[in-house]
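One chain of protein is taken out of this complex; the other chains stay put.
Chain IDs A, B and C follow the sequence of writing; residue 1 opens each chain.
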Amino acid sequence: MSGNGDNAYKHELRALQIELVNLQRKLIESEARILVIVESRDGVGKDGTIKRLTEHMSPRDTRVFAPRVPSDREKTEWYFQRFVPALPAGGEFVVFNRSWYNRAGVERVMGFCTEAEVETFFATVNDFETLLVRSGLSLRKYYLDISRAEQKKRLADRQKDPLKTWKTSPVDAAALKKWNAYTKARDEMFARSSHPHGPWHIVRADHKKTARLELIRDLLAHCHYPGKRKKFIAPDRAIVFPWSPEIAHDGFLAR
Amino acid sequence: MSGNGDNAYKHELRALQIELVNLQRKLIESEARILVIVESRDGVGKDGTIKRLTEHMSPRDTRVFAPRVPSDREKTEWYFQRFVPALPAGGEFVVFNRSWYNRAGVERVMGFCTEAEVETFFATVNDFETLLVRSGLSLRKYYLDISRAEQKKRLADRQKDPLKTWKTSPVDAAALKKWNAYTKARDEMFARSSHPHGPWHIVRADHKKTARLELIRDLLAHCHYPGKRKKFIAPDRAIVFPWSPEIAHDGFLAR
Amino acid sequence: MSGNGDNAYKHELRALQIELVNLQRKLIESEARILVIVESRDGVGKDGTIKRLTEHMSPRDTRVFAPRVPSDREKTEWYFQRFVPALPAGGEFVVFNRSWYNRAGVERVMGFCTEAEVETFFATVNDFETLLVRSGLSLRKYYLDISRAEQKKRLADRQKDPLKTWKTSPVDAAALKKWNAYTKARDEMFARSSHPHGPWHIVRADHKKTARLELIRDLLAHCHYPGKRKKFIAPDRAIVFPWSPEIAHDGFLAR
Partner (left out) sequence: MSGNGDNAYKHELRALQIELVNLQRKLIESEARILVIVESRDGVGKDGTIKRLTEHMSPRDTRVFAPRVPSDREKTEWYFQRFVPALPAGGEFVVFNRSWYNRAGVERVMGFCTEAEVETFFATVNDFETLLVRSGLSLRKYYLDISRAEQKKRLADRQKDPLKTWKTSPVDAAALKKWNAYTKARDEMFARSSHPHGPWHIVRADHKKTARLELIRDLLAHCHYPGKRKKFIAPDRAIVFPWSPEIAHDGFLAR
């Protein structure tokens, strides 16, 4: 992010959103399909980021999917089955606000599934995503990473802000108490589900606005479409970068 | 709206959005179901209004449904069939950005359906809505009404704003050219589909921000839930008001 | 039924099935929609009857829908919501093997719903069906009625036949024990949900094969399509007949 005040942010965001509109027009013309997965710990700003991402896109061709708790019947189905109807059709831009990675994160940490189910998940998720990508889907997976101090601050803010009280849930308290368990689950998720057709991209999200801008810039850089303007091909790699085994060891991630 | 500057608007909107969050908490507790239908001519600000309405509500319990063009198969089904899966489950707050009233508006004016289909629609829509309401659904129908001059201005602005170019479609041009046909269709829609369980509410939308505030205020006033604060029971009846035959004759509506 | 041996039955059934194929061809051409609801006590031969009815019809244009136990989510929705996606599209012939009338029968008798829910059901089911019929659906509702002795015999046979053991469930035992409660529920169902657009038709089902033939004959008689052969317009009214208040009082029904 070149600017450094609120106006610079707004200006930058607007430029990126205009480019997203351009992208969408090309997407609709070409009948391509885009799926963006956004994951994070609780209180990290997924909702706000997704809001900016989709704010000015066509509601008819854009969908945000937030998976619900599975029904009794869904629990007995193929794990990916309930997500498939939400995949984009031709020309659609779909964002998953949480996704099948619930199984590797919240479900696992909170004990909502068995370790055997987690293993089956990791044994198949890469193949599933590869399948989708080889069938023409454009997939991008983001994880918003945040420090413990920042999470604590945001969850506290949440409780003070009457607009955000609905976000406060028993899972929140757990989010803080189980910080280490979530860290461990996150690291294993990266290690086991980063693959050539579906690499994880980390977004350093301690600075909320910068994170939003760079995530959008990275997404634009990643998408190939005619008429893309040059300035959208260089996201800030200190903010958004692909996961790699080195990163895991070098302490680049919040713990 | 009591205030009169941008700050007053923001302040007022925030207060209303906080109350919407309160409403939603009660809604979830009681497993009630709310359906808000928002209709208008093109370029009138439906999208922006709905954005403010749902901005701070829980994504998991809130859904905005924008009906797609029906598939070949759907065209042969019961007309309401494709809308039914989008109805709210217990605790959900659902907004229809356009709805089954497409048949009485754009489909009719643009000739996408037959007059016989329009008649079948009018012959059944009130009974259908009554059924839903008697089964416990809370239904509220809004029509954002706007003057010809204002629509023209907004559609022109749309073309200039790079964030809104995707909104420009061949239907836009028609929206202006067919102003009178849309007026006629609107008037018949009000006359034939305002009924005790589903009255139409007109929102004077020439002033965009006022329209947003008063629509939300009216919705809050209409919903019954414990702990509602007094100030949200008195929307401005010069801005939002139920349709009545007198209104139709007295020139209260844009033509 | 004119014949009286197994051969006569087979011959007659074949003739009726050929006519059903004719009906279906016309149905597909005209894009009409047929919904047949079949209800009964347990052990009465619904499955066998439906099997003969659909045996030779095109699998692509014919569907038998047997409603499942509702999911947690479905329980909070509009009661009819989960049935709507199963309604026929143009050209389709759909049979409901049990239906929304579960609420007036098994759910009520077994205590799976509240009496308030039963009341809401009766307060809306006629309007719902009327709506469908006025939108062009062809609806036919059959209730296979059987004497207590015959039901007892069939449920006993069921337990002896290894091909039917899956049909034996805890509900079976209840079916016999709660005979009177089911009788009462049935009578109220007839009285409150027989209406001009959806009259109940009783099928005397103590004689299984006759019941099958006459149900099909009645259905053919009821459907209007070009080229129907004369002989299919006169079902045996001693076997299949519309419910009426007189019938309720005159002891025509099993008790």
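One rule holds for everything that comes next: a contact is a pair of C-beta atoms (placed from the backbone, for glycine too) under 8 Å apart; a residue touches a chain by one contact, two chains touch by 3 or more.
Bear in mind that the values here come from a model prediction, so they are computed numbers and not experimental data.
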(request) Taking the complete complex into account, tell me which visible chains touch the one left out. (result) A, B, C
(message) Which candidate, A:69, A:84, A:156 or A:173, sits in contact with the chain we can't see?
(response) A:84
(request) Identify the residue among C:57, C:118, C:189 or C:216 that touches the chain left out of the display. (result) C:57
(message) Counting contacts across the full complex, list the positions on chain C that touch the omitted chain.
(response) 14, 17-18, 21, 24-25, 47, 51, 55-60, 64, 66, 68, 97, 162-167
(request) Write the list of chain A residues that the hidden chain touches. (result) 31, 33, 73-81, 84-85, 87-91, 120, 123-124, 127-128, 130-132, 134-137
(message) To test your reading of the contact rule: which positions on chain B touch the chain that is missing from view?
(response) 68, 71-74
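One rule holds in what follows: only the chains that are shown with their structure count from here on.
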(request) Determine the set of chains touching chain B that also touch chain C. (result) A
(request) Please state whether the interface between chain A and chain C is built from the same residues or different ones, using more than half shared residue numbers as the mark of same. (result) same
(message) Roughly how far is chain A from chain B, centre to centre by C-alpha average, rounded to an integer in Å?
(response) 31
(request) With chain centres taken as the means of their Cα atoms, state the distance from chain A to chain C in Å. (result) 50
(message) Show the residues in chain C shared as contacts by 2 or more other chains, in ascending order.
(response) 73-74
